[in-house]
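Have a look at this one.
Rather than the whole complex, this shows some of its chains in their spots.
Order as written gives the chain letters A and B; numbering starts at 1 within each chain.
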Amino acid sequence: MMDNRKLIAVIGGSRSSAKENKLAEEVGRELAKRGAVLVCGGLGGIMESACRGAASEGGLTIGILPGESRREANDYVQIPIVTGIGYARNVVVAKSSQAVIAIGGSYGTLTEIGYALQNGIPVISLGTWSLSRNGKTDKSVIPAKDAADAVSIAFEHISE
Amino acid sequence: MMDNRKLIAVIGGSRSSAKENKLAEEVGRELAKRGAVLVCGGLGGIMESACRGAASEGGLTIGILPGESRREANDYVQIPIVTGIGYARNVVVAKSSQAVIAIGGSYGTLTEIGYALQNGIPVISLGTWSLSRNGKTDKSVIPAKDAADAVSIAFEHISE
């Protein structure tokens, strides 16, 4: 690959709180400042806030859309990928990314976390799901303190 | 639809314990006795045990395979669906089912649980993932005591 920009996903719900949106925007800004390409699901809420943040710093934003039209992308997606495969596109968001930062989120976000972990892709949490099985907490998801911390952890955990 | 058989999934890992396999086989048998069609991912471990149980009672078994060949199906899959879409097929396992019974499982199972819950499909747990967010446990996954209990709960929760 002639390009060594990192692709990092921000995942989370299309319905999100003002606080979560602010966090997503900060993460987007921070990713752009550090030269990463932002990958996301391309829709509203967390995805839109992260794209807005990245775009405000001149970053490149990729939206991997579930539906049939590029028009469903939020206003800050620069490269809309129109999959037409519905929420099976969550696996594409995860696999295309070298690290995933999860902010809040619902069951769709849970599937993206599952796919990332299944593929050995680091997942950094800003208030997303905690997982346990048979009474034991799964420690795979890495908690972060704030947006800058999440982005730092993401870069540290990207394997070449 | 001219057919009113229920389609119920059994999900769980391809690497599973002897105890989990026994449970899966019992669930498969119970589903077949009650006339359900068994849906699963078609591979080994939990999937194979559930299919073996269902087949032993004359039940119909559907294996929704990730790979490129029907040959990857376990020996008890009667209808292999060859998707070729990799683990994106997990969404197909979930959506094709009217209820999902999860036994143990790893991150792939987690994605299937996420997809089922996203689509309002009841998920019954025999020792699978527990989920929480912001310190609050998600109560959507319904715990069952044993195989017969899991199947009873599945039938009760199927909406027409």
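Here, a contact is a pair of C-beta atoms (placed from the backbone, for glycine too) under 8 Å apart; a residue touches a chain by one contact, two chains touch by 3 or more.
As the structure is a prediction and not an experimental result, all values here were calculated from the model.
Total copies of the shared sequence across the full complex, per this structure file: 4, with 2 shown.
Going forward, only the chains that are shown with their structure count from here on.
Taking only C-alpha atoms, you rotate chain A by 180 degrees to land it on chain B; that is to the nearest 5.
Computed from the mean C-alpha positions, the centre of chain A lies at a distance of 29 Å from the centre of chain B. If you check the complex, the residues on chain B that touch chain A are 85-88, 90-92, 104, 106-108, 110-111, 113-115, 117-118, 127-134.
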